[in-house]
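A single protein chain has been removed from this complex, and every other one stays in its place.
Here the chain labels run A and B in written order, and each chain numbers its own residues starting at 1.
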Amino acid sequence: MSVVVRTVTRVILPVALAFGAYVIMHGHLTPGGGFQGGAVTASIVALLVVVYGGARLKGAKGWFAVLEDVGALAFVLLAFLGIGATFFRNVLAGSGGLFGAPVPQLGPNPGALDTAGTLPLMNWAVGLKVIAGLGSVVLLLSLFGREDG
Amino acid sequence: MKRWLFLAAFLVLVGYLIGGGIWLHPFGVPARDEMDRYFIQNAQAEVAANNVVTSIVFDYRGFDTLGEATVLLAAVVGVALMLRKVKG
Partner (left out) sequence: MGNMPFVVSMILVGLGFLALIVRRNLIKLAIGISVIEMGVNLFLVSLGYVRGGIAPIYTYAPPGFKEMVFPTPQALTLTAIVIGLATTALMLAFAVVIYRHRGTLDAGKIRELKG
């Protein structure tokens, strides 16, 4: 694409990455979560494919496969944490450890990031999975039929 | 002939759907609410999350999310299988 599009992409890229990370990280406090933030971040991959062409991003396919596996395994392992009681039991919530603080007060409150137990970790796992899945779909659709794909 | 048959079936289907929409319970007054009121009242105490929707997606109905992740994985694998490089 033209110089204008390339320059604007370079400016937008960190902002969009930060926004996606924010949406994933605050999934238990504000609207959003792993799926939405993952879709936001995967749109960056679509932007890069449009601007630079799929052939230059060919090396990212292996990374996407690794990310997808890591996300799926982390999700299932986090679900297995509560196997003492039930599958998907939220053992970290209210335990005082990692992400274990209770909400500041019942009812409307400003919200604290250190709450909700396994929910933020599961948000990150699903976010990685959605980034890798949608990114590899876009990349594969753009690479199909190329000699060097 | 076949086209007219399709059109008649389509009109019957759309009439059924729109009639169902009109004669459903009034908009804004759901018929059953016990489960959702339980989630709204107890999500903060039980899951310690402010976002009730996220606490349902990842805690109360985690198995749905597991199936959804599996569907996403299967779709990505299907796309990668179909768009692979063919030899020759």
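The definition used in the following text is that contacts are C-beta pairs under 8 Å (C-beta built on N, C-alpha and C of every residue); 3 or more make two chains touch, one makes a residue touch a chain.
Treat the numbers as computed from the prediction; the structure is a model and nothing was measured.
Novice: Under the stated touch rule, tell me which residues of subunit B contact the chain that is not displayed.
Specialist: Given the touch definition above, subunit B has residues 6-7, 10, 13-14, 17-18, 20-22, 24, 26-30, 33, 35-36, 39-40, 43-44, 50-53, 56-57, 61, 64-65, 68, 71-72, 74-76, 78-79, 82-83 touching the missing chain.
Novice: To test your reading of the contact rule: which positions on subunit A touch the chain that is missing from view?
Specialist: Counting only subunit A, the missing chain is touched by 29-31, 33, 35, 39, 103, 107-111, 130, 133-134, 137, 140-141, 144-145.
By our rule, only the chains that are shown with their structure count from here on.
Novice: Mind checking the centre-to-centre distance between subunit A and subunit B? Centres are C-alpha means, answer in whole Å.
Specialist: 21
Novice: Could you pull out which subunit A residues touch subunit B in their complex?
Specialist: 27-31, 33, 68, 72, 75-76, 79, 87-88, 90, 93-94, 100-103, 106-107, 109, 111, 115-119, 122-123, 126, 129-130, 133, 136-137, 140-141, 143-144, 149
Novice: Could you pull out which subunit B residues touch subunit A in their complex?
Specialist: 44-51, 53-55, 57-59, 62-63, 65-66, 69, 72-73, 75-76, 79-80, 83, 85
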